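This report refers to the structure that appears directly beneath it.
The complex is shown incomplete by one protein chain, all other protein chains being positioned as in the whole.
Let's turn to chain A:
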Amino acid sequence: MDIRVQSARFDFGAEAGTFAAGHTDAGAVVTFTGIVRRDGGLARMEIEHYPGMTERALEKIAAEAMARFALADCMIVHRHGPMEPGEMIMMVATAARHRADAFAAAEFLMDYLKSRAPFWKKEYDADGAAWVAARDEDEQALGRWSGG
């Protein structure tokens, strides 16, 4: 498990390549990356986080994914600080023997990251700034993993 919380940009291709190359026992690697969208005249985004709790929350989410799915490994990189449209915000990667576990674990990680990891997005446009509101859909998405 590789968990990183950082303000610096990351090289998605290099990260994915290194992760995949490090797991010769796994037949399947799935990656997801989130990018700052340029919609509604967004000029930039700023992500605040809770140092200490963020790392703990991500480690807990990753450990849960490892326990729930037949994973060889997983990784999470999540940035904080200022970002411009087109920049990568975060990535997850999962490695498993077969693709079903790798895909499902990546979705699980994303669902939990959205509403259980202490990050808050603030969007800036020509009119000013606004905190991004949590979406009900994101909270509801967690429901599909409960009781399993």
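General remarks:
Assume a residue touches a chain if its C-beta (ideal position, glycine included) is under 8 Å from a C-beta of that chain, and two chains touch if they have at least 3 such contacts; residues count from 1.
We take it that contacts and distances are computed from a predicted model.
This complex has a chain not shown, and the name its UniProt record holds, of "Molybdopterin synthase sulfur carrier subunit", "Alpha-ketoacid dehydrogenase subunit beta", "Cytochrome b561 bacterial/Ni-hydrogenase domain-containing protein" or "FecR domain-containing protein", is "Molybdopterin synthase sulfur carrier subunit".
Counting the whole complex, the residues of chain A in touch with the unshown chain are 34, 48, 50, 52-53, 56, 78, 89-90, 110, 113-122, 131-134, 139.
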